[in-house]
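This report concerns only the one structure given below.
With one protein chain removed, the remaining protein chains of the complex are shown where they sit.
Showing chain A:
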Amino acid sequence: MSFVLVQVIVGGLLLGAVYALFSSGLTLVWGMMNIVNFAHGDFVMLGMYVAYVVYTLMGGGPILGAPLATLVLATVGVVVYFALIRDIMKGPMLAQILGTFGLALLLRYSVFWWFGANFLSMPQNIVGGTYGFAGLRIEASRLLAGVVALLVTLGLHLLLTRTSLGSKMLAVAEDQTAAQLMGIRPDAMQAIAWAIAAGATGLAGALIANFFYIVPTVGETLGIVAFVTVSLGGFGSVPGALVAGLLIGVIESLSGYLIGAVYKDIIVYVMFLLFLWFRPQGLMGKT
């Protein structure tokens, strides 16, 4: 029994780390530009398809697929920023919501049209099977995803708080005009933010692809998790997304095991509502 419980918690932590990774891109964009990117889940989906195409065309595993997915999605991020976000940022809130929502549908159904609606899957052992130690079973692909997710999320946090690029990005987020007076170009900074956010999301997608099914609508399923994680962690806070992601992963696994999976969403969303009530800025968000 206790072994199983440990397995449940470890599984939850690994899953949570990946939640954190694909949420950090959303929180970054949200924090910097006050833009709610409804296409976020579909960026994850694109990352998964890039990894899949890399595997089917070149036979490459995550060593090739993950960096490529990061690059491709970073490019997509920049393109999306200049083609869409830069303009709708000036518009009303509704334009932003509809703009990114439209982008989500465009991405989803382009992939749908190109690849069809069939479920795809990476081969099981592409990352090297499953390790068992002390009765615990840990899948290499999940371990890889969890560890990379932790490192990248921490790296993102350090980038934002410890480098001059990060300071510039935060300056633009704080006050565009003041930043411009200091010689920082908001356009460039925001494009970089989109590249980083989308790149991290693509990386998350490529890592998840190793243990999840791949289908054009998978972004719907994963996008909701990202929104809850970001709201719980605090808008714009990367460490908040990390803690919230881990928390949600463990709560989901534990409640799924102990009281039945049908109820696990109730636990997560009750917690979410309580947070909105008592601490609307989230775990680590600033008021």
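Following the convention adopted for this analysis, contacts are C-beta pairs under 8 Å (C-beta built on N, C-alpha and C of every residue); 3 or more make two chains touch, one makes a residue touch a chain; residues count from 1.
The working rule: contacts and distances are computed from a predicted model.
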Which of "Cytochrome c oxidase subunit 3", "TIGR03943 family protein", "Carbon-phosphorus lyase" or "ABC transporter substrate-binding protein" matches, in UniProt, the chain that is not displayed: "ABC transporter substrate-binding protein"
Message: Among A:Ala200, A:Leu222 or A:Leu247, exactly one should touch the missing chain; which is it?
response: A:Leu222
Message: Touch as defined at the start, partner being the missing chain; which of A:Ala117, A:Val147 or A:Leu165 qualifies?
response: A:Ala117
Task: Using the definition of touch stated at the top, determine which of A:Phe212, A:Phe235 or A:Phe275 touches the missing chain.
output: A:Phe212
- request: For the chain that got dropped from the picture, name the residues of chain A it touches.
  value: 1, 4, 7-8, 11-12, 15, 109, 112, 116-121, 124, 130, 132, 137, 139, 142, 211-213, 215-217, 220-222, 225, 249, 252-258, 260-262, 264-265
